[in-house]
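All protein chains of the complex are present and in place, except for one that has been dropped.
Up next is chain A:
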Amino acid sequence: MPADRTTPNDTTVPDAPDDTAATDPGGPAADGAELIRFDKVTKRFGAHTVLDALDMTVHSGKHVTLIGPSGSGKTTILRLMMTLLKPDEGTIMFNGDYLTHEEKGGRLVPAGERHSRAVRRNIGMVFQQFNLFPNMKVLRNITEAPVHVLGLAKDAAEERARELLDLVGLTDHLDKYPGQLSGGQQQRVAIARALAMRPKVLLLDEVTSALDPELVAGVLDVLRDIARSTDITLLCVTHEMNFARDISDCVMMFDAGRVIEFGPPEQIFTAPEHERTREFLSAVL
């Protein structure tokens, strides 16, 4: 239902912590089931509270962009989703299952490694620093997980990898090592690698921040293409406001560990309600 995603009055609605009225308006426009739910998630680093009792939901198929000043907790959300961090309080649900916890004997306990592994199999992530495996050629970077996690036959995995390399425009480079590619090309391989696992949600963590300016457009074009042509859910942290405006169904403004404002991009970028949002946007736009 790609048409739904372009409707401005869309449903991917996180419950802002302060806003009691912001229950899920769902309603007729909702095209996907609830995929991600943060429930009173708090994350601290030492004395610094990065996320403060955050509630938010993301529905399947939606493209949600997190914006806000650095240190406001955006990347932390992605890292919690990827189980690279554990929350100090609260729970995260993914695809109808607890991500951070598991039920044992009727009680909710912090998730063990096995449980986390099973749930996060449907979550993909692209990192700011690409994090390709430098000891493997491009093709094997992409086939490694499908073969060893999904149990795909090597031929099938390579075919899938070739299709994805075609999608990101790097078919000629499958036999190279990551070190032989430009940053932009490496990031496009990293996108293909994440997609090869057919995740339900793709987490994009400032994927163009480490790139030389002239390489940014190529990567964003690939992502626009993916946003348009697939029904994958995107959760995206970016400083590229034009990109955010293009692909998002919902933009969330973060400040000091809280969502202070959210809504469709037209609303956030043209008529922000919150003073902090206005300040932030005037600084970055």
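The rule is simple: a residue touches a chain if its C-beta (ideal position, glycine included) is under 8 Å from a C-beta of that chain, and two chains touch if they have at least 3 such contacts; residues count from 1.
FYI, contacts and distances are computed from a predicted model.
**Student:** UniProt names the one chain left off this complex as which of "Ectoine/hydroxyectoine ABC transporter permease subunit EhuD", "Succinate dehydrogenase", "RNA polymerase subunit sigma-24" or "Rod shape-determining protein MreD"?
**Tutor:** "Ectoine/hydroxyectoine ABC transporter permease subunit EhuD"
**Student:** From the listed residues A:117, A:154 or A:274, report the one that touches the chain absent from this view.
**Tutor:** A:117
**Student:** Which candidate, A:127, A:243, A:262 or A:280, sits in contact with the chain we can't see?
**Tutor:** Per the contact definition at the top, the residue touching the missing chain is A:127.
**Student:** Consider the whole complex, including the chain that is not shown, and state which of A:52, A:144, A:221 or A:246 touches that chain.
**Tutor:** Final answer for the missing-chain contact: A:144.
**Student:** What residues on chain A make contact with the chain left out of this view?
**Tutor:** Per the touch rule, chain A residues meeting the hidden chain are 82-84, 113, 117, 120-121, 123-125, 127, 129, 131-136, 144-145, 148-149, 179, 193-194, 197.
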